[in-house]
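I have a structure here, written as structure tokens, and I will follow up with some questions on it.
All protein chains but one are shown in place.
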Amino acid sequence: MKDFMLIFMSQSYESQGLSPDEMQARMGKWFTWQQKMAADGVVKNGNALHEQRRHISGPDRVVSDLAATGVKELVGGYYVVTARDLEHASEIAQGYPDYDLGGTVEIREVMVFDN
Amino acid sequence: MNLTPEQIEQRMGKWFAWNQKMETDGVRIKTGDALQDPVRVMSGTDRAITDTASPETKELIGGFYILTVNDLAEATKIAEDFPDYDLGSVVEIREIQVFDM
Partner (left out) sequence: MSETKVPLVDHLFRHQYGKMLAALTRIFGPSKLEIIEDAVQDTFIKAMMTWREGIPPNPEGWLMTAAKNRAIDLLRKLSAEEKRALKIDSGTTAIALGEVFLESEIEDAQLRMIFMACHPSLNPRDQIAFALKTISGFSSKEIASALLLKDETIKKRLVRARKSIASSDLEFKIPQGADLPSRLNRVLEVLYLIFNEGFHSGKKEILVRKDLCGEAMRLCQMLLKNSFTETPKTHALFGLMCFHAARMEGKLNEENEIIDLKNQDRSKWFGPLVIIGNQAMIKAVESGEYSTYHYEAAIAAEHLKAKTFEETDWSQIHNYYQQLYELQPTEFNLLNIAFVKMQLGKLEESKAILESFHPKDLEQRAYLYHGAFAEYHLLKNEKSKALNCLDEALKLVKNEAEKRYLEEKRESISIS
């Protein structure tokens, strides 16, 4: 078994203008997905991120605080899942609820450093 | 990124130094991982798959650390020690949502 990170990229919920009804429905879908993954024992950990983002770049370590509004591919959160291979991880990623909001899942294998 | 083995080794050294400094500074690293290169992206309601073996993208997520710090400023300070700025790399700092009220 290997670890894969599923990285969720989409516009922030704040800028989608979802109605309370839509939010409730979406929450339900995430809940269902989460329950299923937990039952299958595939999730190791995961986090959701605040939308405020700061970038540091260049040799001078220039700090810039960027707006999240309107950014199409903002990383909103991730799960690390345990899967047999990339195909299995992709299968798990099928359940991500926000494809219809233009969301994208990036699937990446976690490096293992054995000494 | 085409680096020679020596360059790679040197860089690895920089990374470990960074880690060590953080530990001595008493910052709690909760977890961290490096990610492998092949990127699979799934998008759209039909869940279309795009595989990129060796991504041309300039901004590939290479890995992450989760730190426990007091505030954004402290996180920024720590991130200044990230070794790959000279390679054009960028660190994005994001606060994790904590769900107590």
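Going by the order they are written in, the chains are A and B; count residues from 1 in each one.
Note that a residue touches a chain if its C-beta (ideal position, glycine included) is under 8 Å from a C-beta of that chain, and two chains touch if they have at least 3 such contacts.
Given the structure is predicted, the values throughout are model-derived calculations rather than measurements.
Enquirer: List every residue of subunit A that touches the chain not included in the displayed model.
Expert: 13-14, 17-24, 26-28, 30-35, 48, 95
Everything below uses one rule, namely that only the chains that are shown with their structure count from here on.
Enquirer: For a test of understanding, state which residues of subunit A touch subunit B in their complex under the given definition.
Expert: Against subunit B, the touching part of subunit A is residues 3, 5, 7, 45, 47-50, 52-59, 61, 63, 75, 77, 80, 86, 89-90, 93-94, 96, 99-100, 102-111, 113.
Enquirer: Where on subunit B does subunit A make contact in their complex?
Expert: The contact residues of subunit B facing subunit A are 31, 33-36, 38-45, 47, 49, 61, 63, 66, 72, 76, 79-80, 82, 85-86, 88-97.
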